[in-house]
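There's a structure below that I have some questions on.
One protein chain is absent from this view; the other protein chains keep their places.
Chain naming follows the written order as A, B, C and D, and within any one chain the residues start at number 1.
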Amino acid sequence: MGIQLDFPAVLERWPSFLGGAALTLELAALATMFGALLGTLAAVGRGTHNALIAGACKVYVETIRNTPLLVQIFLVYFGLASLGLKFSAFTVAVAALTINVGAYTAEIMRAGFEAIPRGQIEAAEGLALSRVQIYWHIILLPAVERVYPALTSQFVLLMLASSVCSQISAEELTAIANYIQSDTYRAFETYIIVAVLYVILSLVMRAGFWGLGLVLFPRRRRLGTPL
Amino acid sequence: MGGHLNINHLIFLGHGALWTVGLSLIALIGGGTVGFAIALARISPLKSVRLASAAYVQLVQGTPLLVILFLGYFGLAAIGLQVSPLVAASASLTLYVAAYLGEIWRGSIQSVPKPQWEAAEGLALSRTQRMLKVILPQAIRIATPPTVGFMVQIIKNTSLASVVGFVELMRSGQIVNNSLFEPFVIYAIIAVVYFAMCYPLSLFSQRLERRMGRGRVNLAPA
Amino acid sequence: MQQNTSSEPIVSLRDVQKSFGPLKVLDGVSFAVDRGEVLAIIGRSGSGKSTALRCIDRFEKVDGGEIMVCGHRVDRPDVDLRALRQDVGIVFQSYNLFPHLTIEQNITLAPCAVKKMATGQAKELARKVLAQVGLEEKLHAYPEQLSGGQQQRAAIARSLAMQPKVMLFDEVTSALDPELTGEVLKVIEQLAADGMTMVMVTHEMGFAKSIADRIVFMHRGKVHESGPASILTSPTTPELRQFVGTGNLKS
Amino acid sequence: MQQNTSSEPIVSLRDVQKSFGPLKVLDGVSFAVDRGEVLAIIGRSGSGKSTALRCIDRFEKVDGGEIMVCGHRVDRPDVDLRALRQDVGIVFQSYNLFPHLTIEQNITLAPCAVKKMATGQAKELARKVLAQVGLEEKLHAYPEQLSGGQQQRAAIARSLAMQPKVMLFDEVTSALDPELTGEVLKVIEQLAADGMTMVMVTHEMGFAKSIADRIVFMHRGKVHESGPASILTSPTTPELRQFVGTGNLKS
Partner (left out) sequence: SADLLDDIMKAKKIRISTDLAIPPSGMMDASMKPTGSDVEVAQLLAKDWGLELEFVQTTGATRIPNVLTGKADIIISTLSVTPERAKVIDFTNRYATLQSDIGCMKSSSVKGWPDVKDKSIGVSRGTTQDTTLSNMKDKDLKIARFDDDATMVTAAVSGQVDCVGSSATIINQIGVKNPARVFESRIPLATFDLAIGLKKGEPRLMDKLNAWIAENIKNGKLNAIYKKFHGVELPLDMRG
């Protein structure tokens, strides 16, 4: 049919693509870091005996997991501004993504916590470790090691989902693509390039997580066996 | 711009919600069928089949659904295949969902303990009999919670089908908002409708998980 | 059912070799089992007992040597696996009952699916083999509703329902406490009395002594010593002497 | 380290009651252990042995009665759990070593985290307790690289590193084969010889007989019979007689 693909016309804007990809990666990295922290805390919170904390964590997780990320981002971005709190789009994007991925992380981490055999915790209690010490030394790392593949997938998905941040003026990869394609009307070329970039980014993230795994799990590095 | 939210707007949103439900069903039925094939291909005795299916999974899981939908609709047309939006959306969602469900189910099948496979083998059951009578019934129990969990994500992700012209819930909300300009009211309504569709499923998946004991990990995308 | 008079061994291994990567697990193992005979394989952990047993039912492919079971050349790549496994019943330490099926369904599954037996007939059979292991009343229970010893007896019944020519047991009592162990051993004793050919890996020296026609002591992938049950009381090699000696601590 | 001369029991249970839902598991259990004494608890599966042991270290809250351990009133809700557990070491059947830590890290964790011991000193201690159980060379191995018997010995070493006043063992050998069982029992024997106060639940009648100063036979949540090791050879109640009888199958 009548479509002539003209990649050079779009590729000449490679600095913009690169900038967008970099911002996407940056958003994903920051949200991953904070989200992992928030999610872990929420998972711990759901396991406490304090009904108020456990309930609050549950409401957080359920609300976020059952509503679209786009709506969450709008509500944070415009809601805060309406209250007179003005943050940059980047800050809001990181915050919204963190809140979002935190909820998923919480569920995954909870599964990890519950997969720790009861006997491990009893052994630690028998050694007079405190609750915090037990979480820190006995539960956390093995739990993460068990759910590491799921966590990795979740954070790659977060990177892909960060595309909705274009809605609030964050200039990440999808935003760049939208700009270029409406400036040049070369949608095909743009989307194909963007697809390739996203696949590369996801491979980069997976490689990063693999490397991090080597550092985090020395036992696995040495023995190569699953926990 | 202007005017107030009226019954027509709500009906319009309702239509959008119906499309969301419809697209979700298509995605799950199509994706479920192909995903099952992917799961089997991933554990195939043939190395080439294993590698090909693994590459497929990697590729699809690394690409945003929006791009898949776009290329599925306009890309096919560009090479001379005129497909309706419904066909394009169904095909794209199917490919996308299949990659994820295939992985979830492969994990479930492989997590049936090895001794169970051996016990079935030791009873002289054929490969198909082992799969159907021993492995799958156990794998289904393991797979149900993460599958239901993933369905929740699909319901939300069908919103991207607006790129091929579907006016589903999210898009209908945007259209209403563009003519009314009541963003907070409208997005709140949308959030509530999505919640009403997703939460029962979430709840159901948690029930299942609790009932059959824990230990499975949820591979749920955002 | 007494068939102790037979010419040719029903199971025979000749110079069987098997490695896992660099680890040589079986290093020229040979032994034979005649029809109606009970053979006990003993030896310390890691000496290759389970591997030898698993080779007999082709759960592991051997690297060299010859294995003949009920007329099947098990070492050959073209062995008819399903035919072999209709002749051989195997029971593992960890029961491996199918948790999603009742005991009856566990037992009727293979006869119906493999031997195309009619459902009614298979159910009749299930009742019969369950009676044989003293579990008639558990027909409709699920595995998790049974104690360990009962599960193990059900697993034996499941194997029996295929009417195998030879039964293999791999430490079928070592997950059980002494009382439950007793139940299972009684069932095996009865099978032996009925003339079933059996190969069993076991840690129960007392039991091996009382039931086995012949004992094979494995050490570092080799048959180190073998002979009648009396070798346990008067071992000739220092290794078997040491093995039996430490084993005594348990008694 | 011989401290067999002491006035007050280091562990004492008085009329302890414990139910799980409708199931009464401990129904008025009383016994006491003096400093340096070795007490063996025997009884059939489900008789409440593990539960009694777990109550001593407050892994279960009791419903009634009194438990006193090294001066701690364990039955009281306000007992200082962490202080109690510094005085009591407990070792389970399933080792429960921390799989993500090396043996050395397993051992030094609690001394460093709980007693705020310096790392260097803790490592010194790890070497010492590992030598005590004969495992010096496994300092930097991960648990899964050890055999079952070695893992169990490492678990004992880990408890020893906290220098407890009393050690509790719950069937520490029942997951092991006879040879590995021997290794672990030797370690416990040595501890007994060194004067450690111990309460052990065990199925090893021979071992109980040879090492225990006193035996408690539990039956249906009660102490059915107790006394010196000689009660095993001449039981007075029919239940103990039957129990010792069935146990013998294993020997």
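Quick note on the criterion: a residue touches a chain if its C-beta (ideal position, glycine included) is under 8 Å from a C-beta of that chain, and two chains touch if they have at least 3 such contacts.
The model shown is predicted, which means the values in this text are computed figures rather than measured ones.
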item: Touching residue (missing chain; options B:Thr147, B:Ser162 or B:Ser202); value: B:Ser162
item: On chain B, residues whose C-beta touches the chain left out of the figure; value: 1-3, 6, 8-9, 11-12, 70, 74, 77-78, 82, 162-165, 167, 171, 174-179, 181-183
item: Touching residues on chain A - with respect to the absent chain; value: 1-3, 9, 74, 77-78, 81-82, 84, 86, 89, 166-169, 171, 175, 178-188
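FYI, only the chains that are shown with their structure count from here on.
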item: Between chain A and chain C, centroid-to-centroid distance (C-alpha), Å; value: 52
item: Per-residue multi-chain contacts in chain A, two or more chains; value: none
item: For chain B, residues contacting two or more additional chains; value: none
item: Contact graph of the chains (line, ring, star, complete, other); value: ring
item: Chains touching one another, given as label pairs in label order; value: A-B, A-D, B-C, C-D
item: Residue numbers on chain A that touch chain D, as the complex places them; value: 117, 119-120, 122-130, 133, 137-138, 141-142, 145, 217, 219, 222-223, 225, 227
item: Complex interface listing, chain D residues touching chain A; value: 57, 59, 81-83, 85-86, 88-90, 92, 94, 96-102, 109-110, 113-114, 142, 144-145, 155, 158-159, 162
item: Residue ranges of chain A in contact with chain B within the complex; value: 1, 3, 62-63, 65-71, 74-75, 78-79, 82, 100-101, 104, 107-108, 111-112, 114-115, 146-147, 149-150, 153-154, 156-158, 160-161, 163, 174, 187-188, 191-192, 194-195, 198-199, 201-203
